[in-house]
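Pasting a structure here, questions to come.
Here the complex is missing a single protein chain, while all its other protein chains stay put.
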Amino acid sequence: MIRTAVLGATGYAGIELVRILSGHPEASIEILGSQSFAGKPISEVYENFAHVLENECEKLDLDRAAECDVAFTALPHGASKDVIPSLIERGLKVIDLSGDFRYDDVKVYEKWYKQEHSSPELLAESVYGLPELYRDKIKTARLIGNPGCYTTCSILGAYPILKSGLGSSENIIVDAKSGVTGAGRGIALPYHFCECTENTKAYKVATHRHTSEIEQELSKAAGKDVMISFTPHLIPQKRGILSTIYVNLNKKCTTEELVEVYKEFYRGEYFVRVKEAGSLPETKHVAGSNFVDIGMVVDERLNRAVIVSAIDNIYKGAAGQAVQNMNLMFGLDEKTGIANAGFYL
Amino acid sequence: MIRTAVLGATGYAGIELVRILSGHPEASIEILGSQSFAGKPISEVYENFAHVLENECEKLDLDRAAECDVAFTALPHGASKDVIPSLIERGLKVIDLSGDFRYDDVKVYEKWYKQEHSSPELLAESVYGLPELYRDKIKTARLIGNPGCYTTCSILGAYPILKSGLGSSENIIVDAKSGVTGAGRGIALPYHFCECTENTKAYKVATHRHTSEIEQELSKAAGKDVMISFTPHLIPQKRGILSTIYVNLNKKCTTEELVEVYKEFYRGEYFVRVKEAGSLPETKHVAGSNFVDIGMVVDERLNRAVIVSAIDNIYKGAAGQAVQNMNLMFGLDEKTGIANAGFYL
Amino acid sequence: MIRTAVLGATGYAGIELVRILSGHPEASIEILGSQSFAGKPISEVYENFAHVLENECEKLDLDRAAECDVAFTALPHGASKDVIPSLIERGLKVIDLSGDFRYDDVKVYEKWYKQEHSSPELLAESVYGLPELYRDKIKTARLIGNPGCYTTCSILGAYPILKSGLGSSENIIVDAKSGVTGAGRGIALPYHFCECTENTKAYKVATHRHTSEIEQELSKAAGKDVMISFTPHLIPQKRGILSTIYVNLNKKCTTEELVEVYKEFYRGEYFVRVKEAGSLPETKHVAGSNFVDIGMVVDERLNRAVIVSAIDNIYKGAAGQAVQNMNLMFGLDEKTGIANAGFYL
Partner (left out) sequence: MIRTAVLGATGYAGIELVRILSGHPEASIEILGSQSFAGKPISEVYENFAHVLENECEKLDLDRAAECDVAFTALPHGASKDVIPSLIERGLKVIDLSGDFRYDDVKVYEKWYKQEHSSPELLAESVYGLPELYRDKIKTARLIGNPGCYTTCSILGAYPILKSGLGSSENIIVDAKSGVTGAGRGIALPYHFCECTENTKAYKVATHRHTSEIEQELSKAAGKDVMISFTPHLIPQKRGILSTIYVNLNKKCTTEELVEVYKEFYRGEYFVRVKEAGSLPETKHVAGSNFVDIGMVVDERLNRAVIVSAIDNIYKGAAGQAVQNMNLMFGLDEKTGIANAGFYL
């Protein structure tokens, strides 16, 4: 049994981790870290857990943490940076769900996050936790920067067309739509039910931090610097991200040929489902699962590909992917505990 | 491994059964019965199943069915009656999700369903599949009449107060609210998104068939004939039923005392969660799980109890309960494959 | 032109008032009172008003208010009590949307609101602003206690059956379901989109203040003290209340006969629509309008009537009814500016 600590267990990403781990056959939840709800059973904070998991939330105690094998840090931004070095020092593996350990270049982090990085040496060591691209490195890593939700969806959607050389690195547009769980459980007027329902909007146009994370990975795919337009939108649903990605083609191809490129690239990947030509992803096909669905249409009139990718933002975009990383780090089949189909309903 | 056939696999109750069974450690899905989608992989009908379960749907073939241990019949009303005797004859156990095998008295069935019953002798043998009340009989049954969604929620909510003699059998009101999955996947104007969203309505007031099923069981609890007002409502959400039950008290008691009666009655029942005084059920606490949450308030001013019970209508109210019954019929721990917490998000 | 002041213009009831008044042919909005947004154009607080109404919000200034003919006070609870006497003194008519001026008996107020009333003499003078019951008194009133949302829906639904003597005053149950605008614009975890959507729950069972207001009016209808069970529920939609009301019958009657009683009682009432037997209200039929829809079924098996009434909680249940009252107080046709059909979509 892998002994796990979930730090920040009562946020939305944290509680989804708890939900997944509570059904994981090879992991136990030893610590439910929560500053705000310390002393309270998790089943009072999230009443769906009554009779299933009734452990008390607790404040961070590094000595107790030291008894665990791995910590998931789903802490408010900045907080994880102080905690993580201590956890690593005590011999834990750490999977961090914040943006702090996702970057190859500390300068890119500091530019987009507008602050100095407190552990540049750990950043240098950390591995970007996107198993479909970095499986081998993840297996031996001590510290994982678990990818963002928009980024997981967008990178996996655009990677093969760039890697294959079929797609141009110029004029890439990523137009992404996210459900409201992506904003977390903090309360604020824009997330009031009456303000959210029956409403769609764009936000942080041209400035969202995930832009830099997507560009980092797509630049590696293209073999040169890629800059993209990334526009996040808030849509009135709980779970789900749909990224619509526009890429100009370097040479003519059909939808079927492009699908074949994707199928080849993702051959053997359980969690990536490339749709046949004529079929496109929908967020309800992935909600509640670790799958990434990718479909595409080549617009031969314009010599441009439109690629649509979908994930569940708090599952493959956060908690599920974190568990996928844990599975890899501890030598398990990466599907363990997360192989299920989505809810659909 | 229990070899299962799901007949009517592509309706909402059927596909939820498939989803639950696909993660069940002791059961395999051998047959996905569907008249409308025969020949098509289930993963094309419900694309969330791609990579998880890709078996083809098939028309009913009794000889193939004979290789299974158990059949779940989630067929359109009437259809199951023709099929079930043949399945029983071939040695299968059958768990029927229609209303056909839920009644003690064939006359009650014929009055509320306005048709003759085609297998009265099987009806006489069948067991009402509410494990919290009929666990022992279920264990040895060949044929289960799996309870309705409204009825599961309402019977479990009202049973203890009547059984204990605290509640009067006169003037019982059950006001129930259901999500739209309860109406099934058939298309019709009232279930068009634009007609359903932002809308709440009552329907089939004083005439809904589930009335008779609730009355049958509550009469046994009270030890005399009980007649109730039952009003179903459609609310703009997918999953969930909330029943608000009004029962006059035969003698004064406090909320705490009533809670104690319920806790005692349901002691040891994993799937029933009685809320402490001051706390009430919400459908989001049970969605995606097999739990029934029950809370209550004694209105001392009126000497009346208000009991609120909540289930997921397609899980505990249909597919999950069917699996709970299967577990019992095959000697498994009844929680096998359905012990999980709900989705919450 | 009637010169109006809307105090508390930026809450949900306030802004609905502003929306209605901005299209009213005989009223002008002179003052948009808002403590929190003083100095800001209303069209920045609610951007739907850009190009329509761009006046600045302002803090309360009694001298400026004195130039108006009428003030609508949609203030946080308690606040209106201090302001209203000053407004009355300056010669304004006042329509108060809080609970402070709805009671015949100050003791009932003080019991349910758990505080002393600061203006008992004004309370004695105030008129309960339900035009269908108190039209004549409203016409000459200086101070209106505008009814609550649940109460408008429930009183109008139950009044005729009690007034006619057909319904028993014992065992009345009012089970009401409300959209989330009823909770106002204040932010709190229960109103976070992800907590509200796909969720239904009961709250304040047996203790909601509107109970006392409904009982006050139904007692007058019945000619004796009436006590009711009133259970509010929160449902995942913005607008709409549906009250399902259970009343035992003093003598047998058919649905058609009961419908006739209601039609007779509400003859000539534009805003009350009594449904024919066989048809029932839905909240989408009234959303965005001042209508009350009432339908009913007599359950002859139980000798009980089930009456269903529906309103838009922030229109007929707050802002629209306030304008209806204003129209009456200033000698206009009461339909002026609010005669429109609901949105439906």
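Letters A, B and C name the chains as they come in the text, with residue numbers starting at 1 for each one.
One rule holds in what follows: contacts are C-beta pairs under 8 Å (C-beta built on N, C-alpha and C of every residue); 3 or more make two chains touch, one makes a residue touch a chain.
Values in this document were obtained by computation on a predicted structure and should not be read as measured data.
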item: Given A:Ala9, A:Ala222, A:Ala287 or A:Ala341, the one touching the chain that is not displayed; value: A:Ala287
item: Contact residue for the chain not shown (choose from A:Gly14, A:Gly240 or A:Gly317); value: A:Gly240
item: On subunit C, residues whose C-beta touches the chain left out of the figure; value: 12, 15-16, 19, 22-23, 46-53, 181, 198, 238-239, 270-271, 273, 279, 282, 284-289, 291, 293, 314, 339-345
item: Missing-partner contacts on subunit B, residue numbers; value: 12, 180-181, 185, 187-189, 191-198, 236-238
item: Contact set of subunit A toward the excluded chain (per top definition); value: 171, 173, 175, 177, 179, 194-195, 197-203, 205-206, 227, 229, 231, 233, 235-240, 242, 244, 246, 248, 280-284, 287, 297-299, 301-302, 304, 306, 308, 345
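Here is the rule we use: only the chains that are shown with their structure count from here on.
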item: Same vs different contact residues, subunit A with subunit B, by half of numbers used; value: same
item: Per Cα centroids, the chain farthest from subunit C; value: A
item: Distance-to-centre winner among chains (Cα means, whole assembly as reference); value: B
item: Separation of subunit A from subunit C, taking each centre as the mean of its C-alpha atoms, in whole Å; value: 46
item: For subunit B paired with subunit C, centre-to-centre distance based on mean C-alpha positions, whole Å; value: 38
item: Interchain centroid distance [CA atoms averaged], subunit A/subunit B, Å; value: 36
item: Subunit C residues counted as touching two or more neighbouring chains; value: 194-195, 197-198, 236-238
